[in-house]
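One protein chain is absent from this view; the other protein chains keep their places.
== subunit A ==
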Amino acid sequence: MDRRLPRADVLLAIMGPPHISDMVTSAVRLAQALLERGATVHIWTCGHATGLTSAALGDSKPRNVVNWSYDYPSGAALAAELLDAFPDRLSWYSCRFCTEERGSAPHIARIKQRPPFKFTEHLDAVDSALFLGVC
C-alpha cells in the first residue's frame, strides 16, 4: 500500500486546546476559504484537538436549554461535512499518541491517525504550514 502523503498547498496544524478560544472556528473558516479557492488542505490535530473528530460526539451537540428545538452540529459532524464537500482536496489527520492518551478514538470515518514522529513528513508535503495554538 502506498503510504506517501498527498501534496497540499496548506497545512493547518491545530496544536492548542480547542475550546479556550475561537481558534478552531478560525481554522475551519480558513480551511473552507482555501478549499473554495481550489486549494488542497491538510488539517492535523494534536492534544485535545484530537477530540474534535471523536465518533463519540455523535452528530449533534447536547440541547441548548434556551433554544431547545435547534439542532447544533457537533465538531465531528462539521468535520464530516467539510470532508464530504471536498473529498479530493481535504485530508484530516490526527495524532495517534494524543488520540490514545486522551481517549479520542475511534474517530469518525476518513480521519487518518498518524504517529507524532511522522509529523515532519506532513511539513514536507505542503507548500505552507500554519501552527495554531502553540504560542
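Quick note on the criterion: contacts are C-beta pairs under 8 Å (C-beta built on N, C-alpha and C of every residue); 3 or more make two chains touch, one makes a residue touch a chain; residues count from 1.
In the analysis below, contacts and distances are computed from a predicted model.
> Please identify the absent chain by the protein name in its UniProt record; candidates are "DsrE family protein", "2-ketoisovalerate ferredoxin reductase, alpha subunit", "DNA ligase (ATP)" or "Phosphate ABC transporter ATP-binding protein".
"DsrE family protein"
> Using the touch definition from the top, which of A:L30, A:L78, A:A105 or A:A125 touches the missing chain?
A:L30
> Touching the absent chain in the whole complex: find that residue among A:V10, A:A49, A:L90 or A:I108.
Only one of A:V10, A:A49, A:L90 or A:I108 touches the chain omitted from view, namely A:V10.
> Going by the touch rule given at the top, which residues of subunit A touch the chain that is not shown?
9-10, 21-23, 26, 29-30, 32-34, 36-37, 39, 128-132, 135
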